[in-house]
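Just one protein chain is left out here, and the rest sit where they should.
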Amino acid sequence: MSLSATHPVLLVAVPLFFAALCPVVGMWKRAACFYWALAGVAVTGFLTWTLIGKVTASHALTYNVGGWRPPFGIQIRIDYLGVFMACTITGVSMLVLVYCHRYATHDLKPERIPYFYTLFLLIFLAMIGFSITGDIFNMFVFMEIFSITSYALVAITGQKAAVRAAFKYLLMGATSSLTILLAISFLYSVTGSLNMPDISARLGSMRSTYLPVAAVALAFFVVGFTVKAALFPLHGWLPDAHSMAPSPVSAILSALVIKMGVFGILRIFFTVFGRSFSGLSASWGTLLSVLSWVAAIAIVAGAALAVFQKDLKYMIAYSSVSHIGYILLGICMLSPRGMTGGFYNLLAHALGKACLFLVAGAFIYKLGVRRISDLKGLGRKMPVTAGAFALASLSIVGIPPSAGFVAKFYLVWGSLQKGQYAFVVFILLGSLLAAVYCFRVVYYLFFTASDGPAPGVDEVPVTMWAPCALLALGTLFFGLYSGLIIPSLQTAARLLLR
Amino acid sequence: MKKALVLMALALIAVVFIYAIGKMPPMNGKDTPDKTHVVPRYLEKGEEEAGARNIITGIILNYRGYDTMGETTVIFSALAAVIALLDREKRRRSRSSVDASKVETSTVVRTVARFVLPVVVLFAVYTILHGEPSAGGGFQGGAIIGASIIIFALVWGLPEATDRMPLGARLPLESSAMLAFLAMGVIGLAYGVHFLTFILPGLSAGVAETVRSLMLTVIEAGIGVGGGIIFVSIVFAMMREDRYELQQDRK
Amino acid sequence: MSFSRIVNNFNYVFSALLFLMGLYTVAVKPNLIKKLIGLNIMETSVFLLIVSLGMVGGGEAPIVEAGVKTANIVNPIPQALILTGIVVAVSTTAVALSLCIRIHQKYGTLEAGAILGREVDV
Partner (left out) sequence: MSTALSVILLLFLVTTAAVAIKLKDLLAAVIVFSAYSLMMAILWTQLRAPDLALTEAAVGAGITTVLFVVTIFKTARREDD
């Protein structure tokens, strides 16, 4: 099956077809929308899967949409990192979508269900399109699709706090999008190109008087994408939006959408500007060291804020702020080890955080409780979901043999290699705080007796607990068999650094 | 306090911004980097390669058609978002606050609208189909069609408008822009060339160009109809108010 | 040198000014509708910047006519990009205004002080 290898554009076109017809399916039969969306994600997942071999064989797969060669048309460019992102996106989306089946009928007005799945497919295809494109403006277009859909998904229940959070998210998101568009125009004014490798080449041969414009463009890109990624001082929108959204949506937003901001930074740093961009070397170094210190502070600040939360979903959301710090710190190390750690944490956090939010959703589904202190003794009544929570917590904290441990191991190794002992302290402190906030919940779940009688509380339906369990087992699997992916990620890092 | 902080941030951004525009290539220059790299080919070969005298149309439909597919997806996402937040109107029953007020629309407005609207729609169709040789195109025309239907809803009321443009007819048309792009793209795949390639292999030059202009027209029409209907649906969803909803159909 | 550049590039200067005005409105004005007007002003300012940089002195619109030299035609790429940009802007505005309608239903006001500052009510 080499259809997707010859035509990688199908990764976007197939879910787009399913999204375009989802409301029509909903008009015919509301209940069919779920299966329609599931089919869309499954087919795309299959196409992504068949792509892996091809990408690893040729390092980067390129496809000229419309047959126009790169600077003239839009080129789809799938490298190691792109296919890694696409696989993470399809895998997590698939499991979250299965979970949505019961959750959506429980939480949403019936007439909104078709549009919920339409938005789900749209956000899914936009994230895939974002990670595989090789054109900077095309990236902006896909970014806008997943931004607009995520504003709506946060507020889809129509609850008071959710609408408010969505508006705050929208203001921050739209402003950061504009910052990125502004950066694109600055970059275009001095390079005259929109294709990423072509911009990189043009920057290398640019007149030196234009260097400041490129530097300002870089700064605006970084600011814009760090807002999208919710890096610590600019994270203001995240806790509200991620905790007030319906839980499956929180899972998608926290596991995947904020990673898109990180991915954008990666693309800008390595594919667009590249290390060979010698003219900026001074400001480049400053920017990286500033960014890595900000990331290090984010690790501790996010984790510390999470410790003080009384609300379960707020706690999980603040934990995301901390983990974005880990990923960015790894990227800013600019060494294969550190970057591998960052990329691996991207996967580990996507699986673990999706699991935590889905479990939080399961508690809300059964009991309607959100406060951590209300979870007493639930471990005995909902053993699978609570067990999944404990297992995913291991990965979030970074205890062997989970995937989170592997990621942090590489991060620590990378910083030791660079002689940055301060970062080791930050990473370990972050893990310590993570242990505090995660195991507090685990303690309530398993080691306290419930004080109030909660009759009739039992395990959630299988379509809800199975995704949680699979995600949790995924963190374990990728911890035990890290050798499956680590070599490819190291190659990815080396290719980016070249 | 907050204001002072914001002003400081603004001052910082202003300094950076002014610094950048001071170093940017000058306006009106002919040999700036942006005009010497990709553009010459578009200008010299655009008409022949992309099949449109209006280079912009050539770029948005052909050279960068994938972006425009994304653009139609953006506006479809906006529609899905608005409907997910505000819900659809109910045919003949949903009303806006204007419909609920006792004041009748004045005869002048009705008469003017009756004469102007057909002309507006005609102009919109012209804009859609005439995007190749002159300014205009699917999206602009679609916006004008949408605006004319919105004017209809404002003058004759939401129940009348939802009766004339029922949901069952609008809903499938909303995705027509994306479907037009996908269908035309898949034709390319079937002929063994890349997605959204409009010059199909195996056809003689004249036929291939005719096929291309046909395919581009289908996309323009799709964007026009899809964009227009999406605007109408968004405005209908925003106009309706629950508290003014009628209990029975207004016949 | 740099100063005369700035004066010559007056479109850029005005776009920077509009951008800052918009950003100020988004950040400071308490009313949500006002914030959205500010956001739209910001958007048009960015559009103005990118289209201005494609301008050619005494140039022609990018529509190929017989007898027009291609060197004298303005850069069409920014215009094509901004067509997409305008659509994105109106889409964002539509979603934001729908959220405003919902917020007004839930909170009875559109003033940020009364809405955004309120503690979580879960």
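We just call them A, B and C in the order they show up, numbering each chain from 1.
Going forward, contacts are C-beta pairs under 8 Å (C-beta built on N, C-alpha and C of every residue); 3 or more make two chains touch, one makes a residue touch a chain.
From a predicted model like this one, the values you see are computed outputs, not experimental measurements.
J.: Where does the absent chain make contact, in terms of the chains shown?
T.: B, C
J.: Quick one: say which of B:Met24, B:Ala81 or B:Ile150 touches the chain that got left out.
T.: The one listed residue touching the chain not shown is B:Ile150.
J.: Quick one: which of B:Leu61, B:Ala81, B:Leu196 or B:Met239 touches the chain that's been left out?
T.: For the chain that is not drawn, the touching residue is B:Met239.
J.: For the chain left out of this view, which of B:Thr127, B:Ser176, B:Thr197 or B:Ser233 touches it?
T.: Of these options, the touching residue for the absent chain is B:Thr127.
J.: Since one chain isn't shown, list which residues of chain B touch it in the complete complex.
T.: Given the touch definition above, chain B has residues 54, 56-57, 96-98, 127, 134-137, 139-140, 143-144, 146-147, 150, 231, 234-235, 238-239, 241 touching the missing chain.
J.: Mind listing the chain C residues that contact the chain we can't see here?
T.: Looking at chain C, the ones touching the missing chain are residues 10-11, 14, 17-18, 21-22, 24-25, 29-31, 33-34, 36-38, 40-41, 44, 47-48, 51-52, 55-56, 59-63, 74, 79, 82-83, 86-87, 89-90, 93-94, 97, 100-101, 104, 109-111.
Heads up, the rule we're going with is that only the chains that are shown with their structure count from here on.
J.: Comparing the two chain pairs, does A-C have more C-beta contacts than B-C, or is it the other way round?
T.: B-C
J.: Measuring centre to centre with C-alpha atoms, which chain is farthest from chain B?
T.: Between chain B and the rest, the longest centre separation is with A.
J.: What whole-Å value do you get for the distance between chain A and chain B if each is reduced to the mean of its CA atoms?
T.: The answer is 30 Å.
J.: As a quick test, compute the distance in whole Å between the mean CA positions of chain B and chain C.
T.: Averaging C-alpha atoms per chain gives centres 18 Å apart.
J.: How far is the middle of chain A from the middle of chain C, if each middle is the mean of its Cα atoms, in Å?
T.: 28
J.: Give me the residues of chain C that touch two or more other chains.
T.: Residue numbers touching two or more other chains: 19, 23, 49, 53, 77-78, 81, 84, 88, 91-92, 95, 99, 102.
J.: Residues of chain B that touch two or more other chains: which are they?
T.: Answer for chain B, listing residues that touch two or more other chains: 17, 23-25, 32, 34-35, 38-39, 42, 64, 67, 70-71, 74, 77-78, 81-82, 85.
J.: Could you pull out which chain B residues touch chain C in their complex?
T.: 2-3, 6, 9-10, 13-14, 17-18, 21-30, 32, 34-35, 38-40, 42-44, 46-47, 53-56, 59-60, 64, 67-68, 70-71, 74-75, 77-78, 81-82, 85-86, 133-135, 139, 234, 237-238
J.: Please output the residues of chain A touching chain B within their complex, sorted ascending.
T.: For this pair, the touching residues of chain A are 7, 9-10, 13, 16-17, 19-21, 23-24, 27, 63-68, 71-74, 109, 111-112, 115-116, 118-119, 122, 125-126, 129, 135, 137-138, 141-142, 144-145, 148-149, 151-153, 155-156, 158, 186, 188-193, 202, 206, 209-210, 212-213, 216-217, 219.
J.: Would you pull the chain B residues touching chain A in the complex into a rising list?
T.: Going by the criterion above, the answer is residues 16-17, 19-20, 23-25, 32-39, 41-42, 62-67, 69-71, 73-74, 76-78, 80-85, 87-88, 168, 171-172, 174-175, 178-179, 182, 185-186, 188-189, 193-199.
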